[in-house]
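Note that one protein chain of the assembly has been removed; the remaining protein chains are unaltered in position.
A and B label the chains in the order they appear, each numbered from 1.
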Amino acid sequence: MLAFMARRLLQAAVSLFVLLTIVFFMFRLLPANPVDAMVDAALGPEAIARLYAEFGLDQPLWQQYVLYLKNIITKGDFGMSFFFRQPAVDILADKIVNTLILAITALVVAYALGTLWGALLAWYRGSAFETAGITAALTFKAAPEFWVGMIFVMIFAYGLGWLPHSGMREPGYEETSVLLKYLNLDFLRHLILPATVAALGSIATPTLLMRNTMLEVMHEDFVELAKAKGLSTLRIIYLHAARNALLPVVTSLATNLGRAVGGMVLVEYVFSWPGLGREIVLAATRYDYPVAQAAFLMIAALVMLMNIVADLLYGYLDPRIVYK
Amino acid sequence: MSVGQVLRALVRDRLALAGIIIVGGFVLLAIFAPLIAPYDPDAIHRVDGRVARLLPPSSQFLLGTTNLGRDVFSQVVMGSRIALQVGLLAAFMVTFVGTNVGLIAGYFGGRIDAFLMRIVDILYGIPFTPFVILLVSLLEPSVWNIIIAVSLLTWRTVARICRAQVLSLAQRPFVKAARVAGASHLRIMYRHILPNILPIALLEMSFVVAWAVIAEASVSFIGFGDPRAVSWGKILHSAFIAGAVRTAPWWVAPPGIAIVLLVLGVHFITRGLESIVNPRLRGE
Partner (left out) sequence: MLRRLLTLLLTAAVVFAGVAAVHAQSLDPARRVPRLTFYTTTPQYDPGRYEAALLIQEAFRLLGVDVDVRPIDQPVITSISRSEPWDYDGFFLSWGSQPERLDPHHYVYTLFHSSNLGHLGENRQGFNDPVYDAIAEGAAVSLDPEQRRAYVFQAQEYLADNVVIIPLWFNHLTQAYNKNRLDNVVAQPGLGLFTYNSLTRLRITQGPNVLRVAQRQDIDHLNPLTVVQNTDRQILDLIYDFLGRLDGDEVVPSTAESWRVIDNLTVEVKIRQGLTFHDGKPVTAHDVKFTWDYGKQVGFGRADTHVQIVDRVDLVDDYTVVFHLKEPYGAFINAAFISVPILPKHIWETVENPTQWNNPNPIGSGPFSFGYWRRGEELRLNRFAGYYAPANVDGILQIVYANPDAIVGAMELGDVDLVVPQLTLEQEQLLKQNSHVAISYVQGSGWTYFAYNLRRQPFADLAFRKGMAHVIDTALITETILEDLATPAGPGQVVPPSAGYWYNPDVTRYEFDPDLARRILAEAGYQWDSAGRLYLPAQ
């Protein structure tokens, strides 16, 4: 078990290193650089040369690369953002929290509702209810999140005026404590629309997964036994059958969580949510290499970590799996 | 199960049949798009000498016009070409690469397998949208580069699934028999094993079609699509950027509905395929 963990972590570290190298050189191959991205500045050759020197872009490529790796390994320093003049990691830290809150809320809601719904669909297999249910789930999956977002904003924010159309908090809020920053009604109100849109976009996966695994356990003896005992339908579905069908759903939640962090870009864009996705897009479009590289690395690390967690969960929930 | 049997079973599934009809409709639309579209989608129309900005639907402009006097209906019709091109080509490339990698990794095992699976691991860690932006900046924005980006990042899933399938197939008696009979690696891989993983590859392929269509729309929507192509995502992007979402529903609704319909059709087919590949899901 420990050996398994150690091997997986080592593999992840190697993968991250390769990824970092690829991203590093991809950025340097781009046909423009951060100074070109300083729009409308008319700096002149001397000022531009000074900027190159400040950013370390006047060094040979391999030296930049060696220095970059050295700083990461010895100091945990991912470099300074060219535009923010702050360490790249600081730039990303609060953004990743914002995105995680959005992603976790959306996924937890999607998985909670999806599993319940999927179990029902399995139970009523072959009926018109099932067809309608599946069609609904697939429609949510087929609708692009940004389009649903646009429509929701139109209806619930501009039309009915129930919820705010963008942002994370009411402008000009008082900042009290770190915890209260997130645990308050205002924040919750702002979270509802983007989280709902993101949840709708991902609800089909748990629904269909749950339905499929349910169908597989449905034929097993203990369900028949429960039926014979005359237990109520709902009781059988959720207390007996569903429990045994949850395994793949839970592991898929873990892996999807890793991926969702990088996949919230569109929801963040439509709802002006100050998240990691928007930050990466901004960094990539203006060649802010340190920020973009650190963000790529962070997301990749998270995905790999969640994959390991999924594997462990799998083993924990299903004792038949042996790690070797 | 052969591909032919799969198709026949598919037509018997109600939802899958609906999917085939929807997707088939879009294919016809794409093929005859230049005949159906009344105007050049890029033409700037003028009414009484002034640019026909944001006209609501009329007999002249079936779905109204954009802020630059372009015909929305023509744009949406032509957009079906980009959507299908991206969906089908990406799916084909992904399936081709993924199946082969899965086949090779699963069949040979050992170091080759470990190496290929490491690549798959790395690809899993790359966030899609930022990667597309990076690639598009590197190579100029175009439909092709979006297809390449989608393909580069998506074959991993297919490879992984095919590999698992191959691993179990390699232990089957018919493969062992072929090996004893002295068949070459290539022959065993492509004559004996491949046909057995094709249905599942087909299933994955249809997942990718749907995913690629949405991916192209998303990338275009945030502004990194092909500047010259009229794609549904880009139509929505233009409307959003112009600030016409609330004033011109005729500009925003049709491309969105087109995306939903096409992708839904593909999902229906996918679900049908899934229940054929895995009969227990039919729930009879």
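We adopt the following convention: contacts are C-beta pairs under 8 Å (C-beta built on N, C-alpha and C of every residue); 3 or more make two chains touch, one makes a residue touch a chain.
Note that this is a predicted model, so its numbers are computed, not measured.
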Residue, one of A:28, A:125 or A:169, that touches the chain absent here: A:169
Subunit A, residues in touch with the chain not shown (by the definition above): 31-33, 36-48, 50, 54, 80, 83-86, 91, 94-95, 150, 153, 157-158, 161, 165-169, 171-172, 175, 268-274, 278-279, 285-287
Touch residues of subunit B, complete complex, unshown partner: 42, 44, 46, 48-51, 53-54, 67-68, 137, 140-141, 223-225, 227-228, 234, 237-238, 240-248
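Criterion: only the chains that are shown with their structure count from here on.
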Inter-chain centre distance, subunit A versus subunit B - centres from mean C-alpha coordinates, in Å: 22
Partner subunit B, residues of subunit A touching it in the complex: 11-12, 14-16, 18-19, 22-23, 26-27, 29-32, 122, 125-126, 130-131, 134-135, 138-139, 141-147, 150-151, 154, 158, 208, 212, 215-216, 259, 261-263, 265-266, 269, 277, 280-281, 284-285, 292, 295-296, 299-301, 303-304, 307
Contact footprint of subunit A on subunit B as seen in their complex: 14-15, 118, 121-122, 124-131, 133-135, 137-138, 210, 214, 217-218, 221-222, 233, 236, 240, 245-246, 252, 256, 259-264, 266-268, 271, 274, 278, 280-281, 283-284
